[in-house]
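Yeah, one chain of the complex is gone here, protein chain that is, but the others are all in their spots.
Going by the order they are written in, the chains are A, B and C; count residues from 1 in each one.
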Amino acid sequence: MTSFRLPTGGLVDRNTTLRFQFDAKSFTGHAGDSLASALLANGVSLMGRSFKYHRPRGAVTGGSAEPNALVELRTGARREPNTRATMVELFEGLEAKSQNRWPSLEFDVGAINQLASPLLVAGFYYKTFMWPKAFWEKIYEPLIRRAAGLGSAVHAPDPDSYEKIYGHCDLLVIGGGAAGLMAALTAGRAGARVMIADEHARLGGALLGENETINGKPSIQWVQEALAELASMKEVTILPRTTVFGWFDGNIYGALERVNDHVATPPEYEPRQRYWRIAAKAAILATGAEERPLVFGNNDRPGVMQASAMRGLANRYGVAAGKSVVVFTNNHSGYATARDLTAAGVNVAALIDSRANAPKLNAGKVPVLKGAVVSDVEGSRNVKSVRVVNADGGVEEIACDAVAMSGGFSPVVHLSCHRGLKPVWNEKLAAFLPPDTGKELVAAGAAAGNMTLAAALADGAEKAAKLLTALGFKPKTAKPPQADGEPYAVSPLWSVQSQHKAFVDFQNDVTAKDLPLAAREGYKDVELAKRYTTLGMATDQGKLSNVNGIALLAGATGKSIAQVGTTTFRPNYTPVSFGAFAGPFTGHHFNPVRKTPMHAWAEEQGAVFVEAGLWYRPQWFPRAGEKGWLESVTREVLAARNSVGVCDVSTLGKIDIQGPDAGEFLNRVYCNGWSTLEVGKARYGLMLREDGVVFDDGTTSRLGPDHFFMTTTTANAARVLTHLEFCHQALWPELDVQYVSVTEQWGQMAIAGPKARATLQKLVDGITLNDETFPYMAARPVQIMGGIPARLFRISFSGEHAYELSVPADYADAVIRAVMHAGAEFNITPYGTEALSVMRIEKGHVAGGELNGNTTAADLGLGRMMSTKKDYIGRMMATREGMTRADREVFVGIRPIGQGQKLSAGAHILNVGDKVSLEADQGYITAVAYSPMLESWIGLALVQRGNKRHGEKVRVFDGLRGQHYDAELCDPVHFDPENRRLHV
Amino acid sequence: MSDQAQLRRIHTLGKHYVPGRYGKPVATPGIRISMVHPVSIVSIITRAGKTKLLDAAMLSKFGAELPHPGGTMQGRAVTFYWCGAEQYFAVATGMAEGALYDALRQAAGDLASFSDQSHARMMLKVEGPAARKLLAKGTPVDLHPNIFPEDGSAVTQMAHVGVHLAADGPNGFVLSVFRGFGESFWEWLTSQAAEFGYEVR
Amino acid sequence: MTYSVFSLLKNAVTGHKNWAPAWRDPAPKPAYDVIIVGGGGHGLATAYYLAKVHGITNVAVLEKSWLGSGNIGRNTTIIRSNYLFPGNNPFYEWSMKLWEGLEQDFNFNAMVSQRGVLNLYHSDAQRDAYARRGNAMHMHGVDAELLDEQGVRDMYPFFNFDDARFPIRGGLLQRRGGTVRHDAVAWGYARGADSRGVDVIQNCEVTGIRIEKGVVKGVETNRGYIACNKLGLAAAGNSSEVAKMAGLKLPIESHVLQAFVSEAIKPFIDGVVTYGAGHFYVSQSDKGGLVFGGDIDGYNSYARRGNLPTVEHVIEAGVSMIPAISRVRVLRSWGGIMDMSMDGSPIIDKTDVKGLYLNAGWCYGGFKATPASGWCFAHTIAKDEAHKLSAAYRLDRFKRGFAIDEKGMGAQPNLH
Partner (left out) sequence: MRIHCPYCGERPAEEFTFQGDADVRRPQGNEPSQMDEWFDYVYLRENPRGRMKEYWHHSGGCRSWLIVERDTDSHEVFGVTAARERKLSPQRKRAS
């Protein structure tokens, strides 16, 4: 086939020259060309290789349904596999490579699969590769995986950026062709908010490729006038290069705007693509119809194209698909291709109309053979001739180098079937029409089966007017534009007796024989046949093949097409990049960062930060010369234990709870009691889930008769607030209680150690801190530094004499520097979460590791906190047999036996002498630390009947890290069990 | 509060907030962003059955009743933004630390629960011809002038962060987020404003 | 006719005209010893093992639509046995053992590919949790390795190690985990059961369960009443509605889990990887598509389709884990119906009705359990007692306080 640029015609800008490369060979094209049209203009018709048989393939369509002409577009980190050459707008310096071939497109070793094709029928792989067993992972599968896939993706991060945006409109018009433009005009003129989207760079849809007239003018001129009017309307948004890829609940549509895919690299500040989520009151599905191939021998050769695509090449791109063309059609539209190609100076050798009773239609001077069929194309890398079987059975050979085929039109129903409805078979149109999708989405034009231009224009206006009236607008019903053009009629021709393989699904190489084979083997349902043959499972998702395949399956199973039905239509209508869905929320921006008001100070102190939920918290503060984190952490612990340490605890959840029923509310969400808590005091609280398992813990202070201040763990802060909201609003709306997060109003720091009080005394105004004025668990507003309103809590997670100072966040930076200054004489030392963890493990306090979502209060040694005098969340379920059985894993301390032996969290506990097995499992280690105070590794664990086994020697199993060692269970309070340091 | 006088309130963006022109170099910036700081913010939650009494108290003390759901009411030197069922933000500038909180408690101590949030939120003003398109990259709330009223006040989310959003003049909005997210939200907002050209005031 | 390269060659010569159907298409008989409701993976496997292990062949599998049309036909094909609790680990390991011999057992290439399952972790807490899980696996003789960051980098250098919001610190690897061609599992079991005399009856929907004096008698269907001595319910995705026919209310809510496939590309990622800092997991099928998913949408649904917020949530995590997939394109999304149980673990048990057995609650982990579920449910039905391996999966465990809650999220189905 030698395709070529026609001397005149097309919408391309012939004054521009754009240089591009395909498989390292250089060519030129014009602005307005697609990569496919530019290649064809340069006589290149071989563009790809099919998936299984590696057959030579060229472009068969002119748009996004393209199954064959897939290329790797661009190079380096911007390489995009499987890009449809028919949808790539040519740009200067474009580079593309063919796919799925080795060593080259012309000489592809994979083509030998065609020799084995008798073996490689549908589903062959289910029947073999089973012997010898080990060969599968070693030999068979690696070979299959290397042969599979089309293009190759690059393993480098994407340099481009992507955006997300919400859209709102009264009417969304999907498709900018005749019906779509009329719908948008009708709505725009009625003052509605309209969005009109079209997947191509230019709106106009099929009109761009047709030679039709509207109101006596070329349809392209009408399109320009319509677009100009729409552009002048303030409330109309025109979105070219935008595919509405999915219809979702709430009449929400997903759309992909290819903002900068038509240029080499996106300009600065602009995204490559923008992902829209459009909430529409109503929408018009004006997506047109897709032309079906016909199923005859070698119908997959480069040069065989949809008839509409071939006339589109001439009318839109000024390119002829070949020197001598044969048109093969079972409907009226084939005649337009004959006329347009003849007008463009291309020889149309014959028009084969399979309908013996076809009416007299205008084919110009092209000879028409009625009741005839093309049984086979001859030629491999391009078309040489066609074998025609006439109505009387006689056979003749017609030389040609291109075949335009038309098997009728399938309305593009996809979106209308994305929410569970099935399309409806229409016998007269031999096509599936959209289901009734109510007032949310209404099909118009060819998508609704109106196959002529005049009908499409009228339908677009009428359907839009109906929707707008329902929305309360008053659209003017002007007379629709006048358009001539042929009527449309089709009589189905699902396949032709052929000598060569006849293809149904081009990309997955599904042939006409594969459907009867599937039916014969029991895969009769359309879904089973699809999965067994992979019909419609390629990157074009059956846009060209599904209806032909369904018809062949109907024939093979003796059912009607309506009975066979369609497989499920699913988003995305055409593939959408991962990057578009992710938008800006990738890499470091995957989740927002939350910083405490003392973050900058911690950075200055050289903190190493760790993620804590969305927060960053200092983990430790390394100093020059320290050989690793353990050395830094040990120093921090010793400083706090022996002098004074300061730690940023701002990330704790803080909830202000007020109102007459605040106390009662706490009683119902905590398992321990609150009515006896005096103003100015704090109390440790334990919160259960309704299933009786521990949910969260923290201290709550009473700041006034009806004013409490609750703290939660960092991890559960949001979940606890949500839980309070549920309990109040859904369970006990009668309670007069109000609560709001104040987590970020307060910067909070723990000041712990023997010199903590002396340090704080320098800052606190008007109080001499001692056990009377500020006893253990005191919690009161204070004033510091001559005027800053603060709150002071005498609470201790470290087990030291400690306070938590809370100041309004904007002052926190200055206050912690003042604290550091005040504590300088005591060598005050910042400590991080690791040191905090060492100290809480030394003191046997429970934390995240122990609140693992399966432990009860009793398991944690806190059973006595569970009140029996009041109802609270979780009380009843906590009494179940399994929750109180004796052999539950309970909280216990653990120490290694043997000098220098480390402990490892996640190791399991076995009785000494027991064989390693899950049945023998006694529990596991939840947390470990090196304790500088005991100069030994210590840990906490959950062990069956652990509280009764202090002093018992056990075997620790850590096979995962190849270590097993002995240890001893003990009291979880490893250090200062009498808590003397708290009260010193 | 003498010492506190030199202790200025440090807003969450610190050195990241640098006035100037950024993004696409266009003649007039599509977006102008400014920080509202320092600011007094107090959350108000009406106590059971006290709605009318609270409105009366607010009217007498501050010259405005509390707004209907989704609304804003301008009082004397204080603005009330709706931000939840029977829940509001009282916002004022130029007041001393804790002054607005005290004034509200004094006016209606047992009619509602008040919590000082003055340091809890980063508050920004976003104005300009492209303000609506910028914010549409974050919130699903329809900000079209015919839909989102001049006194609109909404609680929504943008870029995975909770946001309170209110109309502020014909082409302006005031937004606030938890201060901890300030820097992260700022990075997202300014990255999305780049294509319009924006000015930080 | 056994499937092999020889039978393939023999039939190639005759243009594949003589292949026998993989299963018959029988009309329902008036009565059977055992009726299984649900022609999905678990139902067909149960029938297969009833016939093969217990010699019970007077069995019917009733499928309301085409066989394998449920979750077996729409999942992300992952198999693994990296479970924590004693009630789960042995069961899933037995399933792995069955997978390893399945193709030779039912003479159908289901492409059981053990290319490894790697669960990434991003914090010390996650490392410790995976250490606990990996050690539990070792204690049952199951393979598990704890990789540090370098270990993960060696396997997948193109993951996001430099600009991550939650840096990858390591991963728990089960090399024996991998993927299986899901449809082929249904077809293999159907063919194996059918060849041993089991009636696999498609387009036969159960509309009622007849019980007299606490004993099951048979089922009403759209193709008439069929009597039975024993009735096994294996209708995942519809368990509650079917159980209601027997007056049973279950600790289950049905949820939609979306899954996705990309356009087919050349080999890009070798094994199965799950992200620890967000809901995303991925593997590449033998056809070249990246098969991935993440979390359920979160609301009750029988619609087998989900919505955009979850798509974005999953893909944000995916691109954050693998920046290089940004330019690859998502071809297709689908949804399955997950029976989310109140503790994330399944139910294989007798019921208060004599002769009525229940297999349900598989959440989104049912595919990997298919062989062992069939094995243990067949045993439960044949012997009228729980199999040792599935003894923990009792229906009354919630009432007695013996939840098997691997994630520790409590009595809210959509959190498991």
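Basically, contacts are C-beta pairs under 8 Å (C-beta built on N, C-alpha and C of every residue); 3 or more make two chains touch, one makes a residue touch a chain.
The model shown is predicted, which means the values in this text are computed figures rather than measured ones.
The chain we do not see here touches A, B, C in the full complex.
For the options A:S675, A:T768, A:T879 or A:S917, the residue in contact with the chain missing from this view is A:T879. When the whole complex is considered, the residue among C:V185, C:L250 or C:L331 that touches the unshown chain is C:L250.
For the chain missing from the display, the contacting residue among B:G84, B:G109 or B:P129 is B:G84, taking the whole complex into account. Counting over the whole complex, subunit A has residues 248-252, 277, 279, 419-420, 690-691, 722, 725-726, 728-731, 733, 871, 875-877, 879-880 touching the chain that is not drawn. Subunit C residues in contact with the hidden partner, per the touch definition given at the top, are 238, 240-241, 247, 249-254, 298-303, 307-309, 312, 342, 398-399, 411-414.
The chain not shown here touches subunit B at positions 69-70, 83-85, 87, 140-141, 154-157, 162.
Everything that follows uses one rule, which is that only the chains that are shown with their structure count from here on.
Taken as a contact graph, the chains are arranged in an open line, each linked only to its neighbours along the path. Centre-to-centre separation between subunit B and subunit C, using Cα means, comes to 50 Å.
Put simply, the C-alpha centre of subunit A and that of subunit C have 23 angstrom between them.
Distance from the subunit A centre to the subunit B centre is 32 Å, each centre being the mean of its Cα atoms. Multi-chain contact residues of subunit A, defined as those touching 2 or more other chains: 164, 277, 585, 589, 591, 593.
By the touch criterion given at the top, residues 161, 163-168, 193, 268-271, 277, 279, 584-585, 589, 591-597, 600, 615, 656, 658-660, 736, 738, 740-746, 785-789, 808-811, 813-814 of subunit A touch subunit B in their complex.
Those residues of subunit B whose C-beta lies close enough to touch subunit A in the complex are 1-4, 7, 9-12, 14, 23-24, 38, 43, 45-48, 87, 97-98, 112-113, 115-121, 133, 136-137, 139-140, 142, 144, 147, 159-161, 178-185, 187-188, 191-192, 194-195. Residues 51, 78-82, 118-119, 121, 124-131, 133, 136-137, 141, 144-146, 148-158, 160, 162, 164, 246, 248-249, 252, 254, 277, 418-420, 513, 517, 520-525, 527-528, 531-532, 534, 537-539, 541, 568, 570-572, 575-579, 581-583, 585-591, 593, 610-611, 689-693, 695, 848-849, 852-854, 877, 880-885, 904-908, 916-921, 924, 926-927, 957-961 of subunit A are the ones touching subunit C in the complex.
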